[in-house]
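Every protein chain except one is present and positioned as in the full complex.
Now for chain A:
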Amino acid sequence: MKSIALFFQVHQPFRYRRYRFFDIGNDHYYYDDYANETILRKVAETSYLPANELLLKLAGELEGKFKVAFSVTGTALDQFQLYAPEVIESFQQLAKTGCVEFLSETYSHSLSALKDKTIFEQEVKQHEQKIFELFGQKPKVFRNTEMIYSDEIGDCVAKMGYKAMLTEGARHVLGWKSPNFLYVNAANPRLKVFMRNYKLSDDISFRFSNSNWSEYPLTAEKFIGWLTQLNRKEEVVNLFLNYESLGGRQPKESGIFNFFEHLARGIVKHPELKFATPAEVLAEVQPVSVISVPHPISWADEERDLTAWLGNEMQKEAFEKLYEMSPRMGRCTDEELRKDWNYLQVSDHFYYMSTKLFSSGEVHSYFNPFESPYEAFLNYMNVLSDFQIRLNSMFPKNEQEQEIAALHKIINEKDEKITKLEKQLTRLQKPRTRKKTTKKKK
């Protein structure tokens, strides 16, 4: 019996507006509300809502035999609350069926795991809390941003109390091994590792409607055929897709929803296949060996490395400058600053700056609101500069800045006092003039 573990990623970044250098220090609002709202509404209507409806139907009709896991980022949830609360409701309905497991990850889909453990832990905790608030589940399995994983990150995740982590079944890591088994972390064997089967996953999410593909058209029967042809001993196939694949990247007209429904019914009916949530897999399947990943991997591009986010000088500068602020952010409790800090970390910003765009363009440009990586970098750095100014005024970096901050504070206080006194003055002046006129009349 082979378990099919189906995972969906739901993520939306907060896109920045065109933030020019004139705005630095003058305007602290960074977001393109129009773009964020229209994009989110569109994705919700073409993908998230109809897909949730389908999954809800499957969960009911297949009598609990259909299982699925979701990895929903904090920034996506924030946007649902702002622009499409009905999506949260439909996820809540799904959660009630008991067929759905929620995974843990960084709140803002950030790269903090690569840089700062304290920030990373903070982010994970914040996400966990949000999931619990909304769906009443405490996640046991962790999925890092963009499937970024290494022995070290795995160890860190294990220490936070997670039982397992999901990552890319990268060829250069697996070698001759198959992704269709459960593995354990090389540094901390208590952490189990799920490997994504990228071939089968991408067949659905990328290639499904590509008429140039030799396997086009892909039918549910064909896909189930591939699953059964796998080695009998292989125990778990991890299919991890972007949720937008249903209805977004693969539009409704391509027949993706029908395909998916037939696939789900076919797997449930099949004697050798079944759906399983990650938690169920952990309970049923024994790990076969250690998987050693000394250098971080991801699920991006051919190389499956970090170069899509941290490949060029610009990305590195932006990344360094961002996390330079983390010690001070650790002490910051200001709500506005914390929110902006979270959204600054979203990995998408770094992705937009990738100069790989020119070579492996297609996938990169699909998600990119900027015309060139240079534009993306300029915009981000301007926002970051403004954020630095705000943080400096709250937590000055050196004596001079401390003094400036103190003076600013005094000026602001005096300003307030002046306006208060002015108001009092005008209030006091009014009755007096009235009195004078009355006196004259007498």
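Please note the rule applied: a contact is a pair of C-beta atoms (placed from the backbone, for glycine too) under 8 Å apart; a residue touches a chain by one contact, two chains touch by 3 or more; residues count from 1.
Methods note: contacts and distances are computed from a predicted model.
Undergrad: Out of "Na+/H+ antiporter subunit C", "(1->4)-alpha-D-glucan synthase (ADP-glucose)", "Sulfite oxidase-like oxidoreductase" or "Transporter", which one is the UniProt protein name for the chain not included here?
TA: Matching "Na+/H+ antiporter subunit C", "(1->4)-alpha-D-glucan synthase (ADP-glucose)", "Sulfite oxidase-like oxidoreductase" or "Transporter" to the record, the invisible chain is "(1->4)-alpha-D-glucan synthase (ADP-glucose)".
Undergrad: Check the options A:Q137, A:T219 or A:N312 and report the residue that touches the missing chain.
TA: Only one listed residue reaches the unshown chain, and that is A:N312.
Undergrad: Of the residues in chain A, which ones touch the absent chain?
TA: On the chain A side, contact with the omitted chain comes from 20-22, 24, 312-314, 316-318, 355, 358, 371-372, 374-375, 377-378, 381-382, 385.
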